[in-house]
Structures are given as C-alpha cells and as structure tokens.
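Pasting in a structure now, in structure tokens, and then I'll have a few things to ask.
All protein chains of the complex are present and in place, except for one that has been dropped.
On to chain A.
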Amino acid sequence: MEKYLLISNAYPTLDNLYSNSFLHRRVKAYQDKGLKVDVVVLTTRVIKDKFYDGVHIKYMDEYQIASYLKQNAYQTVMMHFVNPKMFHGIDALSKEERPNIVVWLHGFEAEAWHRRYYNFLENISQLDSALERKDSVFEPQREFLKELMTRDDLNIKFVYVSKRFKELYVDPYVGVVPEKFTIIHNIIDGELFTYQKKDRHDRLKICSIRPFTARNYANDITADVIKQLSKKRYFKKLEFNIYGDGKLFNVITNSLQQFDNVHLHKGFVQQDEIPKIHAEHGIFLGPSRHDSQGVSLGEAMSSGLVPVTNAIGGIPEFIEHKKTGMLAKRDDVKEMVDNIDYLYKNPKQFKKMSKNASVSIQEQAGLETVINKEIEVIVNGWS
C-alpha cells in the first residue's frame, strides 16, 4: 500500500488542540478516503511521539527527517509552511530516491515582508526589527521558494489556497510561477458550520470573532464602523457582540464601552463554541487588511451569516458583493457602514444573501470538494 507523509511546522495534540487544526481535518479526511498518512512535525526540540485522534505524530529536526526519509519510502510528501530546513530531508536523498512532493502555500511563508506593514508600524524599533529580518529571514525564504519552483530535479506540485493569493501575494513575491500548481481552498467544514436559516430580525444581530493580536485583523475598523453606525436612528435596534483576545483588545474596544448594545467578550473562542455564536447572529462583521482566503468569514457564511468585509487579498474570490456578502474597499469605514445600512434596509436581500452565502462557500470550499481535489493532486498526475 502506498504511504504518504505530511510534514508541517505544527500539528494539533491534546495539549494544543488548535495548532494548525486544519491539517488534522485534512489528514482525517485522507484517512477516510483510504490513504495511509504519517505526520512529522519539524522541530529542534526533543519531543516524544504523540497520538491524537487516531493520528501518530512524530517530532524531528531536519537531520532526523533526512534519515527517516532514507529508511521509509513514501509515494508523496506533503509540506505545509515549507522552509529550507523542512526541505533538507528531500535534498539529502538522491534524485532517484526522492518522493513526489506537494507544497501547500498558505500565507506568511510565501509573501513579501512588507505586505503586513501595519503590524510593525507601532513603533520605530518594530520597524527596524522587520527591516533587519528582511535580509536575514525573508530574503532567504524568497530565494528558497524561487529555487523550489524552478528546479528540474524534483517532481513537485504547489497548492495555493486561492487564485488571488497566488496572483497578488505569492507570484510577485517569488517572481516566478511553478510549472505545476493547483488552487485548492482551505476547508470550510459544513458539518461544524451547518447552515441555519435566518429571519429578517437576525440582520440586527451583528457579531465579530477575530484575534486582536495584530492590525491585519482590522478590529479598529470594526470599532470605527460601530461608532459611525451609532449616528443612525436605528442604532439602538442593533446588537453587537465582539469576541476575541489579544494585546489590542482593550485599546480598540475601550471606546465602545459607552454603547449599551455593544457587548464585549474578551477571551479566546474555542472552535466548537463558534457555531453557537453564529446561530445567534445574522451579520458577521469581519473587516480585513490581509487574507489569503478568509477562513473565518467562510465559516460564518457556511452557518448562514452575511459577511461584511473588505475586497482585499483572496476575499473577493469567495464573496460576491450583494450576492453572497458585502464588500467595501480597503480601510473604507464609510462604505462598510453603507453596507450594513443596506442590509438593514433590505431584509429580503439579507435573507437571500444568507442562503446564497452558505451554498456558495460550501460549493467552493466544502470538505468533499477540497479533499477530492487534494487527493487528486497527491495521488495522480505524477510523471
């Protein structure tokens, strides 16, 4: 039986359920489809093997991975968040010994350092540090990816989580396009985020579930939108629930404490709590400055919430304005307010968009769709 190996920088365990949990969802689905998949986490620490939900996880450094690959033949090695260390084991094999390789490109590992500029403009030392890392970290990673995409001694395919992520972020960063690539989105789990029909009153209930750890999550825009909405006559009819945690939570939400209808829930929201929150709301206010896909928006759509967000990065590939959600330009608070205003004034459209959103996102990124495409890439089409 053919064996497959997944290598990543992290994998969920009982101690850390949410560390790259989307990888576990994939591995379980591959197993359900009959693939034998082993998992290795690249680490410099000495960690004993762990077992999580039927998956055996091994922890190795790059040299151990090299020995392991010499001793174990895999048809395909799948890599997530690839870097030179992770690839060392492949390079240590002769050309004839090398397995097929699939590299998933998710985000930060394949983007220009300056795309998230707002995350290091808090103070000068942050900016200086980013500029230092430009030469020591970001540039070597770029060179590594460029080489990986142009080498002719590898049987390698690349998977991008969205077309726009590839075209807007990765391609111009690396400067080349690999010969073999496929666009496959991250899974939006329809079993967990089940569609729940919304009524007209649900459009008055607006939630936001975002990390408050960095400015790309644009929670400051959420706060500005609410403040602008407070000038509307119908504001008191609206109810907002803001969930999340991080160093920016208090800074950003302090100004919202004046509103009785804005409820602040500071704390990390576990994934299994999210569907319950989705069930109680009709609009997902999730502005963004940077997204390769926008998974949390997709999950809300799957549950039947209408997303209100920005037309940046990969997001417009999943949300069609006024059909499956509401899109505003980058950082455009007024347009976002107008979009919520539109939903308030058009309850029928809201209900239609709610249904459309769920159907559309499941068609694009539902479990079956994604896994079938991935298995096709992993198993077939190798020369």
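The rule is simple: a residue touches a chain if its C-beta (ideal position, glycine included) is under 8 Å from a C-beta of that chain, and two chains touch if they have at least 3 such contacts; residues count from 1.
Methods note: contacts and distances are computed from a predicted model.
In the listed set "ABC transporter, ATP-binding protein", "Bacterial Ig-like domain-containing protein", "Spore coat protein JB" or "Carbon monoxide dehydrogenase subunit G", the entry agreeing with the UniProt name of the missing subunit chain is "Bacterial Ig-like domain-containing protein".
If you put the hidden chain back, the residue from A:Asp171, A:Glu239 or A:Asp341 that touches it is A:Asp171. Between the chain not shown and the residues A:Phe22, A:Tyr52, A:Tyr118 or A:Tyr342, the one that touches is A:Tyr118. Interface residues of chain A facing the missing partner chain: 114-115, 117-118, 121-124, 127, 167-168, 171-172, 175-179, 330-331.
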